[in-house]
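Of the protein chains in this complex, one is absent; all others appear in place.
Moving on to subunit A:
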């Protein structure tokens, strides 16, 4: 359940009554207007006087929805997997766990790679946030958060800070120092404040801004230095579980998915919801952009992952199998976008061929549900975190027959 409290984010003179009050930022005909809540209610009642009842509005929204479906259906001339029939199928995949990172005392809930391709930050249910070196499996930093269930963690693009949050309803940024003895908790900076748990956070292209999503149904963009709210995004009717930023350098859109089964695409500058997709049958646990930025994939509790194309404005592929009945908790694309790695609650990771829609590999190894899957920034490996308290880094090594045999003999996993 989410709080339907409308966050008053600005305080100032109302455009209508000119009194200093908390303002509600709403859009009329794509124009932003700042009215206080009293004037918004009066405006709503004025609409009533002009003959606009709830019923006529409902009828109009139904007809608009029908028109939207019709427009979308007109462009649905072919399926993605039909177009993809002419390309070669992928061969056998031999992906093995190369590193197992042990050290968390409880379920691993979230992880993120650093842009230097070797460091990983992970957070767990017991409140610990650990920074690892994936090549050597050493722990570099460890922070204990004052709350449990740290559901979100993110590495700053510069590699100098990590952000994390969870049941404390806040997002805290910790600057990482080279001095191992320094107490990181002392330098903590509280950035975001929500009215419910923090489900996901991500730095934008710089260390200066952070985007958060929360169980109160909103997403928000914050300035790290001042802790000020720059923009808030309202539109979900239930908890928002995940968000992802568009990959391009100049990109200013992001996608969010939530318990209302909707995936919404937002414009970061205006706060406007530009596109909305509602085809899942259950909560959307994770959303991830396709590397080109033209599409995104979602993983959901209805045991399917789906690919939505932004320019065609519809779902273009479903990745599901009758034998998979457990929800997908996390998805990520490989570098080229050909492979989709999805972690499921049945302790496995399924690898899907994005274009053909078929499964190319199942990876076993975890002893409890897989909570997070992320591919490294250069695409050489992917890391999966699980409720069995470990993280596993897996890669696809191509080697000649003889050395492969040696690898199997000395493989400690």
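Definition applied: contacts are C-beta pairs under 8 Å (C-beta built on N, C-alpha and C of every residue); 3 or more make two chains touch, one makes a residue touch a chain; residues count from 1.
In this text, contacts and distances are computed from a predicted model.
UniProt records the chain missing from this view under the protein name "Guanine nucleotide-binding protein subunit gamma", selected from "Origin recognition complex subunit 2", "Serine palmitoyltransferase 1", "Guanine nucleotide-binding protein subunit gamma" or "Centromere protein L". Of the candidate positions A:17, A:57, A:89 or A:142, contact with the hidden chain is made by A:57. Of the listed residues A:16, A:148, A:195 or A:275, the one in contact with the hidden chain in the full complex is A:275. Hidden from this view is one chain, which touches subunit A at 26-30, 40-41, 44-45, 47-48, 52, 54, 57-58, 60-61, 64-65, 67-68, 71-72, 75-80, 83-84, 87, 90, 95, 98-99, 118, 134-135, 235, 272-276, 290-292, 294-295, 309, 311-314, 316, 334-339, 354-355, 375, 378-382, 393, 395-399, 403, 406-407, 410-412.
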